[in-house]
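Sending over a structure as structure tokens; questions will come in a sec.
Right after this comes chain A.
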Amino acid sequence: MEKIEKKKQSSTTVLQSEKLIVQFGGLKAINEFSFQLSDRELHFIIGPNGAGKTTFLDVLCGKTKPTSGNVLFKESIELGKLYEYQIVRKGVGRKFQAPSIFPSLSVMSNLEIAMKQQKGFWHILRAKLSEGDKEHIHEMLTLIGLKEESNRTAGTLAHGQKQWLEIAMVLMQDPELVLLDEPIAGMTEEEEEKTGELLRTIAKDRAVIVVEHDMDFVRKFADKVTVMHEGTWLCDGSMEEVQQNERVLEVYLGRR
Partner candidate 1 sequence: MKKYKWGIALFSSAFILSACAAGDEAADTGFGEASAGEDEQSDSEENSEEVVVDEDSIPVGLLHSLSGTMAISETSVRDAVMLAIDEINEDGGVLGKEIVPIVEDGASDEPVFSERASKLLQQDDVAAIFGTWTSASRQAVLPVVEEHNGLLFYPVQYEGMESSPNIFYNGAAPNQQIVPAVEWLFDNVGDSFFLLGSDYVFPRTANQIIQAQLDDLGGEVVREEYTPMGHTDYNTIISHIRDTEPDVIFNTLNGDSNVAFFNQLADAGITSDDVTVLSVSVAEEEIRGIGAEVLEGHYASWNYYQTTDTPENDTFVSNFKEAYGEDRVTGDPIEAAYFMVYLWAQAVEEAGTTETDAVREAASGITFDAPNGPVEIDGDNQHVYKTVRIGEVQGDGQFEEVWNSGEPVKPDPYLETYDWAEAIQ
Partner candidate 2 sequence: MSYLYSKKTLVILGFVILLIMPFVLAPFNLNLLGRFLAYAILALGIGVLWGYAGILSLGHGIFFGFGAYAMAMYLTLQSGGMPDFMGWNGITELPWFWAIFSNPIVAIVLAIAVPMLFAGILGFFTFRNRITGVYFTILTQALVIVVTTLIISQQQYTGGTNGITGFDTIFGYSLNSVTTQQMIYWTTVIFLGLVFLICYKLVNSRFGKVLIAIRDGENRTRFLGYNTSIYQVIVYSFSAGVAGLAGMLFVLQVGIITPSMMGIVPSIEMVLWVAIGGRGTLIGPVIGALLTNGASTWFSQTYPDAWLFFIGLVFVLVVVFMPKGIMGIISTIQARRRAKKYGKDRKEEAKLYNSSSI
């Protein structure tokens, strides 16, 4: 019932999954999960450990192939059938849970190779950093507050700075859909706040899916929340709505 309603509302659906199943051996990490995402939406996915949140992101970015079902990006692109790099080139960017930047390259170089560009080797071999590119990178550095550190080796940045750098690397690709896996893990309160603001800025131009555990953070910044449980869809809505949901309380608090 609910689902049908939603479909009507969203004229610009960015992402849509129907009855997605991912199986590891005997375990169904994702079981008939259906999901929908509108453009410019800051969408949080929450759920207890093992709910399948990260696996869902893995499917979206091509790291894991679905066992059955598929995910449609921009209504026509079947993500389940593409390689990782092809998915990226279609406009899906992902930030991983542990900061995975390139420690031995400078901050600048990290962004340089992340930049939206033709990424075939022939083009890359001859590529030069143009003034426009530099300006673009500097804008991004300003956004994440690392302007001063542009020549520093990325491996020497502080933890929070690495997280931002990775977000910046995702943004440099100018994606239409950004996937973030626990972006504030290990951050100080101040950094969390900054990250939240950053997410809002990002979501102005594109759809964002965030997997997060920190409920205060979710409450503060989420447009919409989807709750997953044991690989299935449990409910969605605003944070307030979700918090009222009987089944969510059951799952989180073990109430029956």
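With respect to how the candidates were assembled, all candidates are chains of the complex that A comes from, given by their letters.
Observations on the model:
Here is the rule we use: a contact is a pair of C-beta atoms (placed from the backbone, for glycine too) under 8 Å apart; a residue touches a chain by one contact, two chains touch by 3 or more; residues count from 1.
The structure presented is a predicted model; accordingly, all values stated were derived computationally and were not measured.
Looking at 1 or 2, the chain of this complex that touches chain A is the one numbered 2.
Within the complex formed with candidate 2, the residues of chain A that make contact are 61, 63, 83-85, 88-89, 93-94, 96, 100-106, 109, 112-114, 119-121, 124-129, 151-153, 156, 169, 173.
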